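Here is chain A:
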Amino acid sequence: MKLRAGVLAAAFAMVAPAAMAQQGTLRVGMAAQDMGRLDPHFAVSTIDRVPMPWVFNGLVRFPPGSIDAAAIEPDLAERWETSADGRTWTFHLRRGVRFHGNYGELTADDVVFSLRKAANAQTSAFSADLRAIETVEAVDPYTVRIVLKENVPNLLGILTNYAGGFIVSRRAVEERGDGFNRAPIGTGPFALERVTPNQSAEFVANPAYFRGAPQIARISYRFIPSDASRDLAFQNRELDLNYGRSDQTWVNRVRQQQGVTVDVFEPAELAIINVNVTQPPFNDIRVRQALAMAVNRAEMVRWRGQDTSREGQSLVPRGYLGFTADNGLLPHDLNRARALLAEAGYPNGLTVRVVHTQLPEMLAAMQVIQQQLRRAGITLDLQVVEHATFHQQIRQNLSPLVYYSAARFPIADIYLTQFYHSRSIVGTPTAVTNFSHCGMADAEIDAARVSTDRAEQLRLWAAAQRKLVENVCGIPLIETLLVFARRDNVDYGYQLRGSLSLGPQITEASRLR
Partner candidate 1 sequence: MIWFVAKRLLAAVPTLLAVLTVVFIIVRIVPGDPALVILGDQATAEAAAALRTRLGLDQPMWVQYWTFVSNALTGNFGASLVTGRPILEEVGAVLPHTIDLTLASMVLGVVVGVPVGIWAALHRNGAIDVAARLLSLLGLSFPVFVSGIYLLLLFGLYWRLFPVIGNADLSDFGDRLHKVVLPAVALGLTMAAYITRVTRSAMLHSLGEDYIRTARAKGVPWRRVVWVHGLRNASLPVVTVVGLYVGILIGNSVLTEIVFNRPGLGKIIVGALNQRDYAMLQGLMVIYCFLIVVVNLVTDLLYGVMDPRVKQA
Partner candidate 2 sequence: MMTAPAALAVEDLRTEFRIAGTWRSAVRGVSFGLARNETLALVGESGCGKSVTALSIMGLVQPPLGRVAGGRILLEGQEVAGLPEKQWEKLRGDRIGMIFQEPMTSLNPVMTVGDQVAEALVIHKGLSRAAALEKARALFEEVKIPSAATRLREYPHQFSGGMRQRVMIAMALACEPAVLLADEPTTALDVTIQAQVLGLLADLRERHGMAVLFITHNLGVVAQIADRVAVMYAGQIVEEGPVANIFAAPAHPYTRALFAAIPRLDQPHQALSAIPGRVPPLDAMPVGCAFASRCPEKRAGCEAPQVLAHVGAAHRARCHVATGATAFEAAGAAVQDTR
């Protein structure tokens, strides 16, 4: 009897930790048909971004559940130093971090390789983010030195577990070549097991994860493009996490279900109508101002939902470093809008042809705006085209008004540069997404980027926003937050307030109850 108990106890002792450490499969439903490229430096779509922090780490990271740039903390780097001029940064790596599979220990070599890869337009979609980096070198196997060409607002931000900051295994990339896109190797809590095209990506816990073995054994990341059937599957307990819609009725409906929590989190996507200031009739500031006053943001928020959206206040989303609401944004005023139109020579209103996408969510928003503008006498003649066509045509200046909704790294610089710096004007070789052709804030944006004085930097960004808003380069509409529903058996292990990967991070502390 005693012997038996002893054997049992021994057996438990062996089995229990493993059993407790690894329980169950987390099933995540995602609104997409398939993943694209799994190389983190090419992960641009939401579906590709969400699982990246499960698999990869950066030198530093946002604490899980947060997108607060001030809270950035060590990840693969234990600590770092910066030179007096802010141009030279030295990172000391954590020791004993191992890549998935048999790809060995992470060394400075991998970090150097990763950052150079991320900075190269041939091997990364995020090369522009790392433009300021002059050199990256390994000082020794556990030390990396980065030298900057010019100051940047937040180098740590670039090196977080986001976009170009993800660290990959050099050996894996070199061995696998293009195959790395399908079989990536990182250091994160989960390793990619396989992708079944059109079905799912399967991840398994990385027991050697440097923060400890994850408590969740597997993640099944399911691609379910139909909202209706994804919701049914979630309701039917075939999913633990469900990509939600930023739509009040959806949120309300799902909240009514038993044992379900809806998380609404940052970053918000700011929707802006970008106005091409070089094309008539919008080359007349009065017409642009009329447009700005015809828009009713409060009504849009009521339409989209109080829980999932809020009014846009500037041409930079709120909460981003450098954001200011004090920028002279024109209030909703139909009478003044009509008066301005009449003054500009359109007493009977005007009609504009606008190219727009057929994506249902974006189309519905545009139709609300169409109604609002009509009250001021502005008629939008919507040319509804397929989404990829939309993206191409707005980059060919085929639409004087461009509805664009985006979230970016939460620093004013990125948003301002991509949307309102003359370098980014569409149709030029350096084009990104400047549809307004505005360049009047170039000086402020450029100066702020390299400023080492935070107060001065904030002042410059505020000035840039004021200029752009006053010139009505764009009209901020609403900010839409991200929504995920989870069954109550899912415990993220942190409070989900924000996630730059646009979906919940699953960490070593996340568990299934």
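Criterion applied: all candidates are chains of the complex that A comes from, given by their letters.
The criterion applied here is as follows: a residue touches a chain if its C-beta (ideal position, glycine included) is under 8 Å from a C-beta of that chain, and two chains touch if they have at least 3 such contacts; residues count from 1.
As the structure is a prediction and not an experimental result, all values here were calculated from the model.
Here chain A is shown alone, and of the candidates 1 or 2 it touches 1 within this complex.
Within the complex, the chain A residues that touch candidate 1 are 33-37, 42, 44-45, 121-122, 125-128, 178-179, 181-182, 196-200, 222, 224-226, 228-230, 232-233, 235-236, 238-239, 385-389, 391-393, 395, 406, 408, 418, 424, 426-433.
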